[in-house]
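Accompanying notes for the structure given below.
Excluded from the complex is one protein chain; the other protein chains are retained at their positions.
In order of appearance the chains are A and B, and numbering begins at 1 in each one.
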Amino acid sequence: MFGKRNSLYGPVDPAPETGYVDAPARKGFFTDTSICIGCKACEVACKEWNDVPGEGFDQLGLSYDNTGSLNANSWRHVAFIEQPRKAAEEKAPPVELGMPALRPDGVGATDVGGAGGSDGAEAMDFRWLMSSDVCKHCTHAACLDVCPTGSLFRTEFGTVVVQDDICNGCGYCVPACPFGVIERRKGPQGSKNVGIAQKCTLCYDRLTVGETPSCAKACPTESIQFGDVEELRERAQRRVEDLHGRGVMDARLYGNDPDDGVGGTGAFFLLLDEPEVYGFPPDPVVTTADLPRMFNRATTAGVALLAGAVAAFVGSRR
Amino acid sequence: MAEAHPVGFQWVMEAKSRGAKVIHVDPRFTRTSAHADTFVPLRVGTDIAFLGGVINYVLQNELDFREYVVAYTNAPTIVSEQFRDTDDLDGLFSGFDPETRTYETASWQYDSQENDGAQREDHEMQRETASALQHETHGLSIDSEVRRDETLQHPNCVYQVLKRHFARYTPEMVALTCGVSEEDFLEVCKAWTENSGRERTTALVYSVGWTQHSVGVQYIRTGAILQLLLGNLGRPGGGIMALRGHASIQGSTDIPTLFNILPGYLPMPNAEQHTTLQEWVDAVRHPGAKGFWANAGAYGVNLLKAYWGDAATSENDFCFDYVPKITGDHGTYRTVLDMIDGKVKGYFLLGQNPAVGSAHGRAQRLGMANLDWLVVRDLFEIESATFWKNSPEVETGEIVPEECRTEVFLMPAASHVEKEGTFTQTQRVLQWREKAVEPPGDCRSELWFFYHLGRMVRERLAASTEEKDRPIQDLAWDYPVHGEHDEPSADAVLREINGYEIATGRPLSLFTEMKDDGSTLGGCWIYTGVYKDGVNQAARRKSRHEQDYVAAEWGWAWPANRRILYNRASADPDGKPWSDRKAYIWWDPDAGESGEWTGQDVPDFERTKPPSYRPPEGADGVAGIAGDDPFIMQGDGKGSLYVPQGLIDGPLPTHYEPVESPFRNPLYGQQANPTRKEYERDENRMNPSPPEEHSEVFPYVFTTSRLTEHHTAGGMSRYVEHLAELQPEMFVEVSPALAAQVGLEHNGWCHVVTARSAVEGRVHITDRLRPLRVEGRTVHQVWLPYHWGSGGIVTGDSANDLFGISLDPNVLIQESKVGTCDVRPGRRPRGQAMRDLVADHSARAGVASGAYPLVVTTGPGAASGGKSDGDPTPDPSSGETT
Partner (left out) sequence: MSRSFLGWPVLRQLRGSDPLGRGPAVRSKATESLAPRTATADRVARSVCPYCAVGCGQRVFVKDEKVVQIEGDQDSPISRGRLCPKGSASKNLVTSDLRQTTVRYRRPYGTEWEDLDLPTAMEMIADRLVKARNDTWQELDEKDRRVRRTLGVASLGGATLDNEENYLIKKLFTAMGAIQIENQARI
């Protein structure tokens, strides 16, 4: 009955693995942050298409990021990281100008003490990183594995989607996600699906008719690329090599490796610094890696319950 | 560009992926800088010094595209011996009159044309009517024959004049003035010149912050000189493009809602010089000059026929007399000051929010509070509709609702999907929009509003026997209407704009079909062809996948669906492409009967005029254009490196300091633009600059611009939840060094003070702003977005409240991209305390008691042009004119 012992970890093609026959090629995003211009068209296009309500009107002080993180009301999130260039640091120790740099997590620019003797009018090498984050649509998605209602499911495109009409808001998926993506919608009052787990669907409805997800469609610079995961992985690899060839040695991929802790992600990234700098966990592991063992035991109980339920159902129809 | 035009920026990113080097020169590190290979921060307001330095680099190293320059520009043309440059006169050109602060321009003319030019120039009137720049579109008023030295050796040829003029813009001077390193500057020079010439072209793209300076026109002139010298005009991948900021701001200039022009850049007639149709036409067509303006009579008559239909006949000068006459400055800032003075009764605001978007917001709001009535047409309840109840002046007690008499009508407008019509985008392409849905409730299009308002006005005046009502009674105003609300037909209006043969109704295909005998009519000659063959060409939507990169079948570009202007310059004088790589338009001797211009675009040249054509002696107009004169709208057929006419502030760009600057002009004794338009009034105090005292009261330089997430005055973004949440609060960007100096806390509050007002915002401490070394000392620059006001989902102070009104003399556009300020920690005071704060700063700066800073700071005018006490820029309508 549960022949595929390895289906909760390791490299697999998730849709056929889940039981889809003749599944189309797995779909995903390759987000090339090296060409992201931080315009946030993805955030807006996503909200417009998916009818996602506003998240609030707070000035966060995190560079130009006033969204803060992925959450139930932000399915795309553009991070802004202001940092002095590493290369500059290596070239020569920077003069102490009393200029605080933002820490990698984007906070901490408030320390303005110790201006020293400098009037600050020196050149300073600097860069401003931008990156649009999204649900990773993991090959092994813990949110889906722990969902007790069957609300979270794997689509024929290999993506992971919440079914709003099934979800009962239990919230098991929330701590299960190694990326902190999925969340129950807390508000605002009157908006739809309050209390229900919410996250990127990779525009499942659009995929069913062969359309591009709205964020990728809007993206002015093609920083967000949509397509077959296999092809995107090759493209990403070529892009990294191209950037290395141009001397951008910081370029690296994140989430593209099928042997990583989540079996590779359907949405993966080209980064110009360590993942932590962008707020990504450096080595994500599916929180249900041990589940098969646990699951076998649960099955016995489950079958018994099922038998009872069938009897009750058949009985009630009489 | 990435900030304000992200989708346009895709082309920069694509070029970069193909190996292009991106250099970004900007006072602050923006989203564009983040993707530039080189970022060069410079001091705000020093662009002429910077670009002048590049020009000097080109000339000193003889890196100009010599064949192009000799053949296609006025570099060889000999300038009058009487001409004296800013080099000789400490920042002034010859002919300066310190009393009127304008130039007498005989000495600026080409050799032997001194007197012709002088008779045609009246700078006072030109400044007041913003008409100087009409020469840019109408061509120079010069004789088609000019003296030239094609060896470029004559000491008075334009090339040598240029070389001398820019000689002092050395890399050292650029570094000193702009605060950039010589190394960065030279990198820009090398990149620009190495990427120009026969095989390569460089595009200059600017956003219209360039226009918002007291020397804005000269900024753009500097760019034009450089692009001409490098052979980058009229060629693919070259050019100068303004990235404009509103969906149809190009269209609203072509078919203007502007005081000084009529459709197709025909001038509004002025009462002094254009009293008859003939005088008006001659002022445009410049008898004796070359080019297509020679047919101005037809363009003018067709417009008058479109306006007054059957009533316009050759016997009555086609109702030319019905056109009201201008006599001076009737620009928006003059008008607002007139509102404060009670001279204006009624005001229409049409999708425009001057309470937030115009310079000196307080003056804007005080003006609106002193009208009889105000009509605001907008999608939302914007600040310009609510100034009487929640403006900053209500807070300070300067506007008391119970005492404010202005009657306000807020009329809901239809959105872009609720009406059909054309926008003209920034590359002159008209695109027709289909109507998607009916507007909700009482929302209506402007087309509906103005058609029916006109109909109702005509009904009211139908029985009038007064002569002044004839222009309204005779107006051609019978547009077909349709639908439940009697919506007028935009299609019918577009047909009238295009023009047609009156007898048959046949749409004209090109403006050359326009007749000056009244047998055709057309509302905007440059748009003729948009209804070519009876087809709405602007509605064409042939996919980019089905045509080449020029995409000539997507929409329609004026004029004549031409995508690159002056594209004759993409071929050499003999008509051959400069290079295979840059082939665009060329002469094909085997085409047609005896050769034709052909290529990827519509040739901007008479199709069958061969490169070898030379005009017969005495020819002018179109016949006067030689086969190698690509600049067919210019009076000499050449690109103007030097401009003998048409600019109020000089024939060549000169670095002047911004009106408000902490620095003395390092290049000349003349501090700022001496010809700028000033309104010396108590509510329009300017911060002092050297050589005046007390400039240290406002020690910092500030500039403003847009954020990607918002749109201009916020009327279409602060009211939209999905945008408002992305940038929810007004903020002020400062460097860590300035924050330390002033004592500011990240994400805390600060306020910025000028002699006009104070605004507050959250503090954003960032390395993206860095102090610069200028003239041996440090200057701190502060940046503010200008999108906020008191309305909408997210509210905040308006940065434009900080600016005074000081205008470029050529176009009467305000200097609102640079000023000086003070920065203080914490929130600004409220109520009367707010005015006290501003008054205290003004008093300490010595500008509180009506004193107005010196304008002329060198020469004999420096004494007489000193501090005045409220005398405005001389107005020719009340003075003597010639």
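Operating definition for what follows: a residue touches a chain if its C-beta (ideal position, glycine included) is under 8 Å from a C-beta of that chain, and two chains touch if they have at least 3 such contacts.
Since the structure is predicted, the reported quantities are computational estimates derived from the model, not experimental observations.
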- Query: Who touches the missing chain here, B:Gly523, B:Pro573 or B:Pro736?
  - Reply: B:Gly523
- Message: Touch as defined at the start, partner being the missing chain; which of B:Val161, B:Val301, B:Leu366 or B:Cys404 qualifies?
- Response: B:Cys404
- Query: Per the definition of touch given earlier, which of B:Val174, B:Leu229, B:Ala247 or B:Ile564 contacts the omitted chain?
  - Reply: B:Ala247
- Missing-chain contacts mapped onto chain A: 1-2, 7, 15, 18-21, 39-41, 43-45, 47-49, 144-145, 150-156, 161, 163-166, 203-206, 208-209, 211, 214, 217-220, 295, 306, 309-310, 313, 317
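The rule is simple: only the chains that are shown with their structure count from here on.
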- Report the inter-chain centroid distance for chain A and chain B in whole angstrom, where each centroid is the mean of the CA atoms. 45
- Query: Which residues of chain B touch chain A in their complex?
  - Reply: 2, 6-7, 9-10, 13, 17, 29, 31-35, 181, 707-709, 721-729, 731, 735-741, 744-747, 762, 764-768, 770-773, 778-779, 793-794
- Note on the structure: As the complex stands, chain A meets chain B at residues 35, 37-41, 43-44, 47-48, 53-61, 63-64, 66-67, 82, 84, 97-101, 109-110, 112-113, 115, 118-121, 123-124, 126-130, 220-222
